[in-house]
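Just one protein chain is left out here, and the rest sit where they should.
On to chain A.
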Amino acid sequence: MSTPLAAQPVLRLQKLTRVHGSGATEVHALRGIDLDVHPGELVAVMGPSGSGKSTLLTIAGGLDSPTSGQVVVEGTDITTAGAKELAALRRRSIGYVFQDYNLIPALTAAENVALPRELDGTSARKARGEALAALEEMGLGHLADRFPDEMSGGQQQRVAIARALVGDRRLVLADEPTGALDSETGESVLALLRTRCDAGAAGVLVTHEPRFAAWADRVVFLRDGAIVDQTVRSEADSLLTGRVAEA
């Protein structure tokens, strides 16, 4: 890439469309999405149910293919990448958090978190060390050896988030990650995502909760598969000037 790294988006979606089904049952889930997410940036996607938020996120993560358009992750167009290259990129660069946590029931919390690292060739010892550190960061160190069915929904979701963040992923994609959480736990999840992005990761957060979207640098509004509006980043001192000047 000739562009300097900081200027290059971690995720670039270009003219993205996705049609589900065909003929009478055809659904235009995405209608020409353009979106760049840069290092250090957390973008929230809001929109009514059925507006295409989950479709956008699964395509951005290479879990579904667009009908047309490009998905570029760290300079690689994943719509044309080979299966092996795509699999490696998914494991190494992209972290996902889903509405349902998708933990493997037969593995402990630490094993679940370590799994993507081990699949990526990290030694079992090192992967476990990283997993424990990620769990610690979520305040879940004490649950490392529990199985999913021995944890509450909120705990499982935080384990899933630790799994998405382990090993320095560059792109974190989260689809309603706060869905099952009480408001304080949800908030701690957002604070953590925010911290990761401040440290240089790019994040996309799908949520219908304005209070969680407000942690983002930019909020994109989706309607009928198209971006209809977005907030632009401003300095905080546009509001409450006195305090900010003092802070």
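What we mean here is this: contacts are C-beta pairs under 8 Å (C-beta built on N, C-alpha and C of every residue); 3 or more make two chains touch, one makes a residue touch a chain; residues count from 1.
To be clear about the criterion, contacts and distances are computed from a predicted model.
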**Prompt:** Quick one: the chain not pictured, UniProt calls it what, "Ferredoxin", "Aspartate carbamoyltransferase regulatory chain", "Sarcosine oxidase subunit beta" or "Transcriptional regulator"?
**Reply:** "Transcriptional regulator"
**Identified contact with the non-displayed chain, of A:135, A:173, A:189 or A:213** = A:213
**Item:** For chain A, the residues touching the chain missing from this view
**Value:** 21, 25-28, 46-51, 191, 194, 208, 210-211, 213-217, 219, 221, 223-224, 226, 228-232, 234, 236, 238-244, 246-247
